[in-house]
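Got a structure for you, questions after.
A single protein chain has been removed from this complex, and every other one stays in its place.
Order as written gives the chain letters A, B and C; numbering starts at 1 within each chain.
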Amino acid sequence: MNREELAKYLLDKFPDTLELLETGKAEPFFLMKKPDEIVEFCRAIRDDVELRMDFLCQMCGVDTGENFEVVYSVASVKKRYRFDFKFPLPYEGAEIESVQTVWPGANWFERETWELYGINVKNHGNLTRFLLPDDWDQGFPMRKDWDAPDFKRMPEV
Amino acid sequence: MGIIKKVPVFLDKVPGGGIITTSLDTIFNYSQASSLWYLLFGTACCAIELMATGASRYDFDRLGMIFRASPRQSDLIIAAGTITKKMGPRLRLLYDQMAEPRYVIAMGGCTCGGGPFYYDSYAVEKGIDHIVPVDVYIPGCPPRPESLLEGCLNLQKKVKTQKIKDWS
Amino acid sequence: MAELKTEEFVVNMGPHHPSTHGVCRFVLTMDGEVIVKVEPVIGYLHRALEKICENRTYAQCIPVLDRFEYCTSMSCNQVFALATEKLAGIEVPERAEYIRVIMLELNRIASHLIWLGTTSLDLGALTPFLYAFREREDIMDLFEMTCGQRLTYNYIRVGGVAKDIPKEFIPKAKQFLSTFDSKVDDYEKVLTENPIFMTRNQNIGVMSPELAIAYGVSGPNLRASGVKFDLRRDDPYSIYDRFKFNIPTGQNGDCYDRYRVRMQEMRESAKIVRQAIEQLPEGEISAKFNPIVFKAPAGELYSRIENSRGEMGVYLQSRDKEKKPLRVKLRGSSYNHLQAMPHLLKGHKIADVVAVMASLDIIMPDVDR
Partner (left out) sequence: MEITGIFEYLYELLIGTGLPQVWVDIIAYAFAAVVVFGFLCIVALFLVWLERKASAHFQQRLGPMRTGWHGWRQTVHDAIKLLRKEDITPYAVDRNVFYWAPIICFVAAFMAYLVIPFGDGLIVSDLNIGILFILGITTFTIISLLMAGWGSNNKYALLGGMRSAAQVVSYEVPMVVSILAVIVFVGSLSMVDIVQSQAKIYQWYVFRMPFGPIAFITYIIAATAETNRTPFDIPEAEQELVAGFNVEYSGMKFAMFFLAEFVNMFTVSAIGATLFLGGWQGPWLPSWMWFMGKTLFLVCILMWFRWTYPRLRVDHLMEFSWKFLIPVAFVNLILAGFMKYSGWFNW
């Protein structure tokens, strides 16, 4: 399957869950419409015989200025496919479900998302600080509105 | 070190005693300068250049500098690489564990003053002189091995100006 | 006699430790010399590169990203340039692509040489370290004459490369490549068949292909487990589909296999550089690109390349009419390797911690960013 066929296959397979976003230049990028079913969806794409998306490239949070987004980039080692999907989250009470049961490697990515963005991860098991100092008390630094006394922005040239 | 502190003071009063203290100064300083054992303390990019300086082409050993893994046995920290806020207390701990006399070389822009991470970074310590006293600053990102060697020679010059009277 | 009471004890390895390759810390729970539990503690080199990139223009991001994974700065430049080019639809001239491949592969060799040196150092063999760095210096000379830097190059830019290679480059590179294979033979003579080296590495830190894929392990570590997966062949970027090279794999996924795979990879990289030098065309070295006024169109993508440690990727999200990216997420392969490491260490000895860590080729900037 090439990129277009992969996108078509995925849209046919999960018509209610996925919506193709127009990026065009690279691998298919989807908007996932049912964040509550993330674990089921991930398991479905991993176990699908045609897809076998067994490799989580990365997973991260994004602060767009209006809301949060969570992006997953998945790939298949056996079938050589790759695509990404994301879903938006509100600022208030942002929470996602852990996908460690599908890809154990998601552990640290989720921990990082929690630590830097403050997006809570359900069923994670070990949600503790690890990138920032242990006594960090200045909030979630990757948010766009974050600021601190010794934080200097680069002046515009 | 009570007696050692008093001896030079006493010798200064004796006629000709100054000769003894100055020649002791020379011997000790020369020895200290030609045997600066450095602690293996590399955190980031500069550590690779530190390794390259220890390797065949540049060869730290020519200056009598060898690495020690334990801070108790080393005379010099070459702080090679970015010191983050999480790492800062550890650097101070290592410095405190070292035996006097001890020296610090700040290698690279990050340790001199934040370097490329001065702006927009919430995690980087902006210069290690907030944490430990620094003897020699070596700018560069990362500095070439030649400039590191130059920094070490400058430190040797500094070591050679010490006085026995100032020992703590 | 009453049962002797024993208890486990906790050893804190790092963050300052001679063989944690940077500033990683392991909390080891030990039963005598045997490891019961390993917990990596990271973040001692977290420099907030992602936050910095959000406040830089696209052209300014590249020198910052040099410091992410400094052993292979060229690939950091390449992965970001590639993502931006895809996003903005910039075509890279032919010659620039070839120069990029030459630089990337030379950098891969340099990075593997650092790995070889530190690995042998960690296993107590002090001399191969010096030999590996001797050859690395030759590569550093080549880089230096091209871009004036030894470690952080800022050479591969969006749209091409910074400047053309100098005239002396090709003869010097050819000279280096002509002797390089025999130098690799020398390293192998010291280590590969050495019985001490073999017992230290064989059946240590065995990683099954299932575990590797589940934890997102990539690159030579994945291939050592027997999975023939290389992004240069399986998801070709740049012009890698034009070169002939083998993809070495292992069978057992132990430290020794990872060592063998990396040694083979150095030879394969040298092969690619030779082909690229043969085919190097004349022409432009950069597409039209003005770094000051450049604005990427709205969009988002994840682009990945194969660097010396595995899959290096960058997720880029941009807003229309913005000079700066909205979000840059860096994906370093060591991040996943370090996650998988505790599973490789159960029941091993404390000496194997350094052996496994060295063979996985984990460096901390890749993990902490």
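Keep in mind that, in the parts below, a contact is a pair of C-beta atoms (placed from the backbone, for glycine too) under 8 Å apart; a residue touches a chain by one contact, two chains touch by 3 or more.
Because the structure is a prediction, the values reported are computed rather than measured.
Trainee: Which shown chains does the hidden chain touch?
Mentor: The undisplayed chain, in the complete complex, is in contact with B, C.
Trainee: Who touches the missing chain here, C:183, C:295 or C:349?
Mentor: Of these options, the touching residue for the absent chain is C:349.
Trainee: Of the residues C:200, C:223 or C:309, which one touches the chain left out of the display?
Mentor: Of all options in C:200, C:223 or C:309, contact with the hidden chain holds for C:200.
Trainee: Going by the touch rule given at the top, which residues of subunit C touch the chain that is not shown?
Mentor: 9, 11-12, 17-19, 33, 120-127, 130-131, 134, 190-191, 194, 196-197, 199-200, 349-354
Trainee: When the complex is taken as a whole, what residues of subunit B touch the one chain not shown?
Mentor: Touch set of subunit B with respect to the missing chain: 27-28, 30-32, 34-35, 55-56, 59, 61-64, 66, 68-70, 72-73, 75, 97, 99-101.
We adopt the following convention: only the chains that are shown with their structure count from here on.
Trainee: Counting C-beta pairs in contact, does A-B beat A-C or the other way around?
Mentor: Comparing A-B with A-C, the pair joined by more C-beta contacts is A-C.
Trainee: What whole-Å value do you get for the distance between subunit B and subunit C if each is reduced to the mean of its CA atoms?
Mentor: From the centre of subunit B to the centre of subunit C is 31 Å.
Trainee: So what's the Cα centroid distance for subunit A and subunit C, whole Å?
Mentor: Here subunit A and subunit C have centroids separated by 24 Å.
Trainee: Would you please write down the residue numbers of subunit C that are in contact with two or more other chains?
Mentor: Answer for subunit C, listing residues that touch two or more other chains: 43, 46, 48, 51, 55-56.
Trainee: Find every residue in subunit A that makes contact with two or more other chains and list them.
Mentor: As it turns out, subunit A has residues touching two or more other chains at 131-133, 141, 153-154.
Trainee: Where on subunit A does subunit C make contact in their complex?
Mentor: Interface residues on subunit A, with respect to subunit C: 21, 23-27, 29, 54-58, 60, 62-65, 71, 73, 77, 80, 82, 84, 86, 103-105, 107-108, 129-133, 141-142, 153-154.
Trainee: Per the contact definition, I'd like the list of subunit A residues that touch subunit B in the complex.
Mentor: 131-134, 138, 141, 146, 148, 150-154
Trainee: Taking the complex as given, what residues does subunit B use to touch subunit C?
Mentor: Touch list, subunit B to subunit C: 40-45, 47-49, 51-52, 55-57, 69, 71, 81-82, 84, 86-87, 90, 94, 116-117, 119-124, 141-142, 144.
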